[in-house]
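Missing here is one protein chain; the remaining ones are kept as they sit in the complex.
Moving on to subunit A:
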């Protein structure tokens, strides 16, 4: 109970700070949502009338308070630029970004676990050396660059997919998942490399432990010891990292959605910022913050489950 309360209050404070910062950011940067909506043809009087209608002439604390009140009541407001409820607008986008992130997570595991196990099993042998170098290279390439390379290579040279040919999940689920494979690999690769590096060294430490020697001396095969004994303990530090990796991938999806033309949360966020569409920006930011904080809680819980010694 105490745990839940502590987490919840932390979550609320973090959300308050995040949403306030976003509000402040818009106050500092130039640009006026009313003028952005009306464009160059509008007269000053028209802009002022719209500002009044949108409540932009009220002082900042009051605006923030009103937004907070509505938001707490579940009303995210109306998008300035689309004239549709924000909830409806981002509701369609959430599954896209979440799927992209989950697929990315899947690819991290798919790449990093076998590679780490192989590297540890054949430590300092050719396989290990090969993956060490490959890892170093992969780690240093940013996702958007991988994305561009993928687009040119798989899209234009091998014609395995159509660049920009995003398929909506309402249209075809397989087409949707298929299109997301390359973007999710692009965001997963650097993270997979880092995970491998961490996992490998953690496993190597475990493999030098007494319990491993005991297990070996009992005549267990090295593979069996690695998978059944060392893996469970070795994965602990990796879990923290994976939690952070998911959060990071959500941030990276903002960029990768732009590269692959995926109409997800990230693209909505960017276009809303440029249009000064506060209600949408606030909602997306708070949403991302919630997801990240929830992932943190899950990581903490997992930790406790895996290692009873850890207090949270």
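One rule holds for everything that comes next: contacts are C-beta pairs under 8 Å (C-beta built on N, C-alpha and C of every residue); 3 or more make two chains touch, one makes a residue touch a chain; residues count from 1.
The working rule: contacts and distances are computed from a predicted model.
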| task | For the chain that's not shown, choose its UniProt protein name out of "Peptide/nickel transport system substrate-binding protein", "NADH-quinone oxidoreductase subunit J", "Gas vesicle protein A" or "Cytochrome c biogenesis protein ResB". | result | "Peptide/nickel transport system substrate-binding protein"
| remark: Among A:77, A:95 or A:155, contact with the omitted chain is made only by A:155
| task | Name, in rising order, the residues on subunit A that touch the hidden chain in the full complex. | result | 7, 10, 14, 17-18, 21-22, 25, 29-32, 35-47, 49, 53, 81-84, 89, 92-93, 151-152, 155-156, 159, 161-166, 168, 244, 247-248, 251, 254, 258-259, 261, 263, 267-271, 273-276, 281, 285, 288-289, 292-293, 296, 300
